[in-house]
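For this depiction, one protein chain was excluded, whereas all remaining protein chains were kept in their positions.
So, chain A:
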Amino acid sequence: MITLRGLTKRYGETVAVDDLTLDVEEGRVTGFLGPNGAGKSTTMRMILGLDHPTAGTALIDGRPYAQLPCPLREVGALLDAKALHPARSARGHLNSQARSNGIPVRRVDEVLEQVGLAKVARKRAGAFSLGMYQRLGIAGALLGDPKVLVLDEPVNGLDPEGVRWVRELVREQAARGRTVFLSSHLMSEMQLTADRLVVIGRGHLLADLPMAELLARSASASVHVRTAEPEELRLLAGKLDDVDVSGETTLVARGTTSAAVGDLAHHIGVRLHELHPVTASLEQAYMELTAQSVEYGTTGEPKAGL
């Protein structure tokens, strides 16, 4: 489990991460979202002991990263996949990494096989494509078979097969009871991968809640209705709070459920010819959330949705 308490990072006047308090729990995939510059990477670097928090703490299973007795066996991290010596081979890189934590060298071949780089293991990493770098980075994260994975944009640069592979990999890790904390800008992918979402904007926590709840809260979650007669539509529309009449016999209702609309129609004797809910996409929900980031940020609510 990753525990952040009042985590804050200031660079002079700029507040990159502001008083972040949340738990990233085991057994599920927690997505980490936010616009560029929201403080995601800074947060991840503080979790990993690379950057020093100005205030607050970031703990992994109760300890700061730097105090983990064998960090690579406990936490697997992927930050910037291209950040490695271009003259070193994939195998050479992982070999040095394995040795640093006393991980058996056979693990190097296992993870190279697992990420599909076994054939290019002896090639200079400088000749790799971005997708190969990502695979090597993921191999490094898996090397110590850790209980916690912290992955910054792991699918960046991967082909569709690779994206799917990462999704299945992290789902499987979570199913084995591990903690997975990953960021991505690919909303559709995140919607398929994550169980829970943490959204930050300008360093503030905007949301920390299950995926289903976030989608349900979206303003674009709506109920589409078609009535038998225009007269009935007017009657129904008059009873709904947030409604757009989209045609003579059609309307879109928000802030309600299809069950509630159906019950209402029955109650007032309106015949429905069509009634279907439209769930929001994560992209829509995310856009709304981050567009309102200032408003959310100043309410000082500690945890939306909890």
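Rule of thumb we're sticking to: a residue touches a chain if its C-beta (ideal position, glycine included) is under 8 Å from a C-beta of that chain, and two chains touch if they have at least 3 such contacts; residues count from 1.
FYI, contacts and distances are computed from a predicted model.
Student: According to UniProt, what is the chain that's been left out of this complex called? Choose from "ABC transporter", "Zn-ribbon domain-containing OB-fold protein", "AzlD domain-containing protein" or "Imidazole glycerol phosphate synthase subunit HisF".
Tutor: So the chain that does not appear here would be "ABC transporter", according to UniProt.
Student: For a quick check of understanding: of A:57, A:89 or A:284, which residue touches the chain that isn't displayed?
Tutor: Only one listed residue reaches the unshown chain, and that is A:89.
Student: Using the definition of touch stated at the top, determine which of A:6, A:37, A:102 or A:247 touches the missing chain.
Tutor: A:102
Student: In the complete complex, the non-displayed chain touches which residues of chain A?
Tutor: Per the touch rule, chain A residues meeting the hidden chain are 45, 48-52, 65-66, 68-72, 77, 79-80, 82-89, 92-93, 95-97, 99-105, 140.
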